[in-house]
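The block underneath contains the structure these notes are about, expressed in structure tokens.
All protein chains but one are shown in place.
Here the chain labels run A and B in written order, and each chain numbers its own residues starting at 1.
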Amino acid sequence: MLKMKNLSKAFLTDAIKTQALHPFDLTIEQGEFVSVIGPSGSGKTTFLNIAGLLEEHSDGLYELDGQDVAQFSDKKKSAYRNEKIGFVFQSFNLIPELNLYDNIDMPLRYRKFNRDERHERIIQALEQVGLAGRKDHYPTQLSGGQQQRVAIARAIAGTPSVILADEPTGNLDSKMAEGIMSLLKDINAAGTSIIMVTHDNEQAAQAQRIVQIKDGHLSDSPNIQKEIA
Amino acid sequence: MRDLIPILKTLKKQKVAPALLAFQIAVTFMVLVNAVYMISERSDLIARPVGANMENTLIVIANLPNEQGDLTIQLENDLTILKSIHGVVNAAPITGLPLEGWGLYMDFKLDPNEEDVAYGGYFGSNENLIEAFDLTLLAGENFLPSDIQKVENDGRFKSSKIIITKALAEKIYPDNWREMLGKSLYYHKEPHEVIGIVDKLQNAWNFWSALEYTVISAVQEANDTQRYVVQVEPSQMASVIKAIPEKLLTHPYKQIDSIEALSEVKRRSYQEDIATNKLLTVVCICLTIITIFGILGQAKFNISRRTKQIGTRRALGASKLQVIRYFMLENAIISTVGVFIGVLAAIILNNQFVELLSLSPVPANFLFLGAIAIILLGQIAVAYPVSQAAKISPAITTRGA
Partner (left out) sequence: MYSYYFKLALLSLRKTPLLSLLMVTMIAIGIGATMTTYTVSYMMSKDPIPSKSAQLFQVQLDSMDEIYGDGKILPYTITYQDTQALLESDIPKYQVALSAIQKKISHENNAHIIPKSLKVRTTTSDFFSMFETPFLYGSGWSKQDGKDAAQVAVLSKETNNWLFDGENSVGKTFRFGAETYQVIGVLDSWNPLPKFYGLPHMAYTQPHDLFIPFNTQIKNELFTEKLVSNACWHESTDDSFSAFLASECMWIIFWVELPDNQAHAKEQQSFGRFKNRIYNKLVPLKQYLIDEEVVSDDSKMAVWLAVLFLIVCLLNCMSLMIAKFHAKAGEVGLRRAVGASKQDIVKQFAIELSVVGVVGGLLGLLFAQLGLLAAKQTYSYLHSGLMQMNLQLLIGTVLLALISSLVFGLYPIIRASQMQPSSQLKSL
């Protein structure tokens, strides 16, 4: 599903070149749950941004679903982000003046769904995250954990191939964090790939496979589950 | 001053918002300078003295009904009545009014076979006009009652004695206007001896180049609609205005069209200019208010965007005064750039107006004063947000916004 070959990223500011990511190879198959772990400033977010088509890589090849993303126009990238990728952020990023229903609705609006189809998807997503009765509430009325659930609902409502999660439990206490992790595992079990960035080793261990990034160097480790199994 | 270079560097990086503000200041400056200049020019125009005593001169317009018989006799009758009213200094008939917008004008020659030497306005009256208007006789003498010719409707083709304004004399004899005395001025092919020269008397058209060139002839005209000039003693205006209809309206067909002060005639004459001045003033005020609010708003936004930066500066040791000075200086630089562009733009706009409206070009000191004023305005506008900026706690750096 996701193939990176010799990928690297460098920033150029005022003639000073900073290598955020050194060239690496990475392949992720459909259905995998991958953790990306590393200290702050290691390049995890850059990696996730590139994976999520939010940033461009400087060198190398990135193929998503068999297509070279370097050829993508802004419109096509947007379409991919819309249909194939779902984002979950550390600080939830819900729009406070819209209620839950409308928040989840937002990415669906950029697709050609009609009203009934959107409605169905939103209700289904809310049920899946356990917040079906609260569709008319506003983000400010929810706890942190509930808000993150809504964010996840927003990410899955469009039935993406992969979910990119950037420190999804970073702003939550341990109890809420547990709930989120189990939710993500359920979603993965249903067939959606998950790439999760975290600096928490314990959380990272819950994934099937761990990728480490340190000082811009990415080192893949084999599938732990497979290993254990 | 050591803030100057860092400010310039910052402005270079974040060009758009300051450029926008500078441009706004430029346009405001451009409009304000031109508008204020036009207002002042117009005010000067309106302030020009008519030559008569504006506070105490009354204009009466009444009819001389044919039904009543000989027009000249009626005229003299009216004059006798007017002069008898308590509070009236003198009264005279006249063929037109200063600044009325309607009247008689002619071309003047010194020699009937040669070219015109001037043109100007005409009033026909008698020996009482000088006192009725309270004009100032500078040279020569007034008409004698025996000089006056009496006609009905249209006396300008008669040869007669005349009194002219100093401006007209100067036009004809620029080196010594007194030379005009005793000489004859030709109009409508007839000679007219100049026996007196008055200081000033504007004729009918306020926009005319020949506004100050006026001739008073010793030809008394009686018109169906007759104009009278009445000089009133100070503070007697109200009672005289009341008395006139009582005394004059003696015959059923006698009507008074109007009684008004000469100042009212003048006001009507300039009504468009006065209205335009009002409009310009409103524009200036609104523009100033909008620009002040604009500067204020943008300064506020600017500062709130840089709250963390300001907090950091304070944490690093900058005093409140230094923070204030930094932002005031930044604003002054933007204003100066804006004003600089504005001066160029103002000159261009002014050129357009000069062509379009035949104005005179804005003098340099106007531009200079305007520039100072705008920069000061900017500083005042930005003072409040900047003082708020200085109050930002340095603790913001560690605590987060």
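The rule is short, and it goes like this: a residue touches a chain if its C-beta (ideal position, glycine included) is under 8 Å from a C-beta of that chain, and two chains touch if they have at least 3 such contacts.
Bear in mind the structure is a predicted one, so any value in this text is a computation, not a measurement.
Touching the chain that is not shown, out of A:23, A:43 or A:107: A:107 (per the contact rule at the top). Only one residue from A:19, A:58 or A:82 touches the chain missing from this view: A:82. Touching the missing chain, out of A:52, A:145 or A:168, is residue A:52. When the full complex is taken into account, the listed residue touching the unshown chain is B:283, out of B:54, B:283 or B:324. Think of the hidden chain as still there; on chain A it touches residues 45, 49, 52, 54-55, 74-75, 78-83, 87, 89-91, 93, 95, 97-98, 106-107, 109-111, 154, 166. By the touch criterion stated above, the residues of chain B touching the omitted chain are 16-17, 20-21, 23-24, 27-28, 30-31, 35, 38, 67, 101-102, 152-154, 157, 188, 223, 225, 255, 257, 268, 271-272, 275-276, 278-280, 283, 286-287, 290-291, 293-294, 297-298, 301, 305, 349, 352-353, 356-357.
Convention: only the chains that are shown with their structure count from here on.
Note on chain placement: the centre of chain A and the centre of chain B lie 74 Å apart, centres being C-alpha means.
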